[in-house]
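One protein chain omitted, others in place.
Letters A and B name the chains as they come in the text, with residue numbers starting at 1 for each one.
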Amino acid sequence: MVEYILQFLASAITEGSIYVLIGLGLVIIHRSTEVMYFAQGTIAMAGGVALYGLFTQGHIPLVAAIPASLLVCIILALASQWIVVLPLLERGVTPLSVSMITIGFATILDMVAMILFGKDPLAVPSFSGDEPAKIFGASIVPQDFWIVGLTILVLFLTLVFFKKTWIGKAMTGLGDNALLAKASGFPVRRLFTFSFVFAGLVGGLAGIVSAPISYTGYWVGTRLVIKGFVAAAVGGINNPVGALLGGLIIGFFESFTAGFISSRLKDLITILLLLLVLRLRPQGLMGEKQIG
Amino acid sequence: MLLDVRQLTAGYANLIVLREISFSMEVGETLAAIGSNGAGKSTLLWALSGMIRPKSGQVLFGERDITGWDCSRIVALGIGHVLQGMHVFSSLSVEDNLMLGAYGQGLNLQTLKDKNLQIVRKYFPVLERKKRQHAGSLSGGEKQMLAIGRCLMCELKLLLLDEPSAGLAPLLVKRLFEILDDLRKEFSLTILLVEQNAEAALRFAHRGLVLAQGQMMLKGEARSLIDNEEVRKIYLGKGTTSGGRS
Partner (left out) sequence: MTSVKAPVIASWMRRRWQILVLILLILCFPVLIKSYFVTRVGIVLALFAINVTGITLLTRYAGVITLGHSAFFALGAYVSAILTVKLGWNPWLSMGVAAAVTIAFAYLFAVPFLRLRRAYLAMATLGLGEVVFLLAKDLTEITGGVSGIPGIPHLRLGRVTLTEDWQLFYLFGCFVIFFVFVTENIGRTRLGRAYHAIRTNETAAKAMGIDVQRELSRLFCFSALASALAGSLLAHFITFISPESFTIDFSFTLLIIAIIGGANIWGTLATAVVLIGFSEVFRGLQDLSMGFYGLLLIVALFVFPEGLAAALFARGYAHRKTSANDLVPFILDPSTPMNGHTRVQCLPSREKKILGLSNISKNFGGTEALSNVSVSVDYDQIVGIIGPNGAGKTTLLNVVNGFLTPREGKVIFQNREVTNLSPHEMARLGLGRTFQLINLFKGMTVIENVMVGGHLKGRSGILMGGLNLGRPRQEETVIRQAAMRSLEFLGLVDRAYDVVESLPFGEQKLVELARALSMEPALLLLDEPAAGLNSAETERLSGILRRVRERGITIVLVEHNMPLVMTVSDFVLVLDFGRAIAFGTPEEVSTNNEVIRAYLGQEVQGAS
């Protein structure tokens, strides 16, 4: 029994970590720009796919391939900011419409990925082998440790960033009170850029660490961004802690469903959770009630 | 002359709120802009601090033409704008709120910040006591002090205050004006004060400006505008026959 529970916990935390990373990017961008960044999943996909290209195909060592893939993601996120999001926002297009347009950006990237790497699932080997470790009877692969470990590292660094650095605090302030931020002379554009760099980084990381677990490919983005949005919606779309909570909650729900009900239904349960949250508490667990 | 405003016209979208306002301010002077609502008082401050771009006219600060400049550049010059409504960054600490006041300047010199922080501590000791608290938990008066303190962090030369007394109890208002008085004496601070509480503002200021419907109706020494029949008429409607009842 204990192994069963531990196994379930392990997979819950592992899967949840991925969703936390994606959700975190969504929350940071939404907080500063009010845009729902539908391209986040595709950015994650780009990370995984780039890793495939560099590591599996290009035989570049992991130590170099991973940072290079992250760089690709950051560049793509910045491109979306400069080409799409900022120009449209400055023209007065509503954030909601801009959100829809990020879907367009995502489909373009998906198409590029498909052209470059084809339609077959792409295999990326695990970072440190596949020999599972046995912990109290539960079997956990090394990649899971990478995922959870890196997520914890990212969370820690994020916390430090937002609590200790001035840019982080300024970004928090911007999310709090955009008017005051402007009146205080904040370099708002630069802060936006940081939000996108951050999102690119965490999203890319999510795609990179999860690529070895499940095959990656051009279709992965859509699935990830939907889950990421569920995480953000459950937790509260303006709160990074919300992303953490939301991601873990979904991880748990999916694991539970897969383990104890049926693995086919796990996606369904997640979506039903989204609908339930939107119906009962649309602002999420950590969100503030909005009027109207 | 520190501030020279010439024929300033400003508004939002296609709504003109301010029409051809002209006035000037010397270093160390306090000017009170009074008038009832819709007169354009807040708009004046928004146009001066870069929150909105003027539609026409000129704003000169020192020797520089700062017309149409962006907020961040204007803050860097030492012009601080305290918005109406006791705005703070509620999820950050009091200390962070203050330090972020210097963030806009671009120069994050530690010494500069520390020096200004000392000034803030001296004049708003309550902020020092509560420096680790979330700014959202402060009382109204404390938030107002925090807002002013934040401006002090950026080598303040000109302070734009938007209805500082709004929502505050009279005793707090009195205290606030006392602190402002001390500040302006020590640092030759120039203050442009927008207020609805005309009497309090005029007693605090050197000169006054009366606005109505976006236009400047009267200008003059603050003393002369207090208990002034003209001012009263402007506030309560020109040409109202008082019927000898006053």
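The working rule: contacts are C-beta pairs under 8 Å (C-beta built on N, C-alpha and C of every residue); 3 or more make two chains touch, one makes a residue touch a chain.
Remember, predicted model here, so these are calculated numbers, not experimental data.
From the set A:T33, A:Q81 or A:S99, the residue in touch with the chain omitted from the display is A:S99, counting the whole complex.
Here one chain is not drawn; of B:L2, B:I16 or B:V126, the residue touching it is B:I16.
Taking the complete complex into account, residues 36, 83-84, 87-88, 91, 93, 95-97, 99-101, 103-108, 110-112, 114-115, 119, 222, 226, 229, 233, 264-265, 267-268, 271-272, 274-275, 278-279, 282, 290, 292 of chain A touch the chain not shown. Take chain B: the residues that touch the chain left off the picture are 11, 14-17, 36-39, 163, 166-167, 170, 173-174, 177-178, 181, 195-201, 203-204, 213-214, 231-232, 234-243, 245-246.
To be clear about the criterion, only the chains that are shown with their structure count from here on.
Interface residues of chain A, counted against chain B in their complex, comprise 166, 169-170, 172-173, 176-177, 179-188.
Those residues of chain B that touch chain A in the complex are listed here as 49, 51, 71-76, 81, 83, 87-92, 96-97, 99-101, 103-106, 108, 150, 154.
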